[in-house]
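All protein chains but one are shown at their positions in the complex.
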Amino acid sequence: MDTLIIQTLNSIFYAAVLFLIAAGLSLIYGVMRIVNLAHGTFYALGAFVSAWAVGAVFGASSTGGLALIGQLLILPIGALAIAAVGAVIEPTLLRPLYGRPEEYILLVTFGLLMILDDVMKLVFGGTPLSAGSIMDGMGSIRIGGLLYPAYNLIVIAIGIISAVGLWAFIYRSRFGVILRATSQDRRMASALGINVGRIYVQAFAIGCFMAGLGGAVVVPAQAAVLGMGVDALILAFVVIVIGGLGSLEGALVGALIVSFVRTAGIQFFPEIELAVLYLIAAVVLLIRPTGLFGRA
Amino acid sequence: MALLQTIELKRYFGETRAVDHVNLSIEEGEFISLVGPNGAGKTSLINVISALLEVESGQILFRGEDITRTTRTERVRAGIARSFQLVNVFDDLTTFDNVALAIFSREGKTTHLAKLAHLDHAVTEEADTVLSQFGLAAKRNDNARDLSQGERKLLDVALAYALKPKLLFLDEPTSGVSTRDKGQIMDTIASVVRGEGITAVIVEHDMDVVFKYSDRIVVMAQGTPDEIRNNEQVAMTLLGSADTSAFARKD
Partner (left out) sequence: MSQISRSAPSIPMLLAIGIPIIIALGFLPRFIGLYQTELLIYGFTFAIAALGFNLLLGYTGLLSFGHSAYFGMGAYTVAFIVRDLHVQSMELCILGGVLASLVISAIFGYVCVRHTRIFFSILALALSQVLWSLAFKFFWITGGTDGIRVPRNRITLVGGLFDFTGSGAYQRFVYSYYYYVLVIFLIAVVIMWIIVHSPFGKALQAIRDNEVRAGFVGVPVQRFRWLAFVISGTFTGLAGALWVPLNGLTTPDILYWPFSGEIVFMTVLGGFRNFAGPIIGAISFNYLKVYAVAGSQYWQLVLGSVLVVLVMLMPTGIVGTLGRIARMLRRG
């Protein structure tokens, strides 16, 4: 029973991180019809930046309540940094390609993936970087007879807050209305006096922020390593394919499905755990190309 | 037996009654003009008959056979071809290859992948003949993308014609071209189509063109075709004159 609760919490923790990444990917696709192959690398970069920032400001040895709060406050720096990176990349590398076939943008983001992978290696070195002091500092809570890291619960909370916040932002704010209008019909939005260029750079930056946030919240629990972005991208793809490209609810449900299947997979069918996920994505795409929540 | 017959053919788009229980009969060898105000469902009717759109209810009989549920390709094979109002050709293929492809397809040769297309002399010759019939011989090796609007309209028709259909639908073959080119394009089309004895249905807004070339005029209004003959009200709205005798002159 206790194990089951822990497994469920693990799945939700994992789903929270995956949702952050996938929601960003989905938002960018939904508004701009861009499939960003570098999105997973943004996630990795966010993890590295946050881990580095926490380490640089507090060092490895600092402990105590005040230091812990400080570290938690510094953690989102990775997300902000990635948002800034996105705000630079969209107008310089992507915008010149909007008139051309979509293959070109896909390729530029693939090039970006390669570049950023090495930039991370160059800046942070090849060794794993972690903000584990946060995880340690927060201790564990007792669930039945087992201990569970308290920090994971914070990540779950951040996932829920982000989902609600993003939903409110897209469906309840003025900016959200403009964003949705632009995603429906770019030309019409432009004719209505909406500055599409600005919306695009903002949407891209927000999408990148989500990826960076995913990296930032995961890094106290799992060290940032090179190559984590490439793995994450494919799982995020699976999430948004299942949920529906461009759908926020889809990203949420997709993340939960993927996480629970994965947790169950590791337990019961470890050899084909990943294969099953990819097959689910393929089957959904085949039967319902718009995903579970996508619009036609 | 009519070449093509539609029985209570229906296709709505939500509230819009695009094709509303249409009963149309086309005899072999006719050159028919399909006229009517914008939104009357002329293009929709062609789209349904050519399987660009699915039939909601009703029947399509072609040479007595029910083709209502057949696919696009099957209808092409049966002998129904069409052109498009907005030019719909293969932009990055040469003018020659555009037409040659239609001939290869008609001959069932598109599955040949171990033969060089340009060494098929029969097809090459026929494609060149079609190109000169349509006055496109000089543009043989130009990509379709680089042709003028008038030439592209002609190529669009030539593609459908090269399939040697029994029934050919031409959706506004002269729209978007200058008045000067209009006559030329219609002369070309009419001579080629009549020369082959192809049954043609043409959607056209220019009444001069309609009167000059067609054997019969079918009016579509509110989605239902009516024989225009003796219908003074429709004649009035279309021609600004109630003189229906003009329609009978070719009978």
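Per-chain residue numbering starts at 1, and chain names A and B are given in the order in which the chains are listed.
The rule is short, and it goes like this: a residue touches a chain if its C-beta (ideal position, glycine included) is under 8 Å from a C-beta of that chain, and two chains touch if they have at least 3 such contacts.
In this text the structure is predicted, and so the values were computed from the model without any measurement.
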Exercise for the section: Counting contacts across the entire complex, name the shown chains the missing chain touches. Expected result: A, B
Problem - Candidates A:Ile6, A:Leu93, A:Ile143 or A:Leu292 - the one touching the absent chain - result: A:Leu93
Handout entry: Residue touching the undisplayed chain, where the options are B:Gln5, B:Ser33, B:Ser50 or B:Ser214
Key = B:Ser50
Exercise for the section: Over the whole complex, note the residues of chain A touching the chain we left out. Expected result: 33, 35, 37, 93, 96-97, 100, 102-104, 106-108, 110-119, 121-122, 230, 234, 237-238, 241, 245, 270-275, 278-279, 281-282, 285-286, 289
Handout entry: Contacts of chain B with the absent chain, listed as residue ranges
Key = 50, 52, 72-73, 76-77, 81-82, 84, 88-94, 96-98, 100-102, 104-106, 109-118, 120, 140-141, 143, 159-160, 163
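The rule we apply is simple: only the chains that are shown with their structure count from here on.
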Practice task
Can you check how far apart chain A and chain B are, centre to centre, with Cα atoms defining each centre and the answer in Å?
Solution key: 52
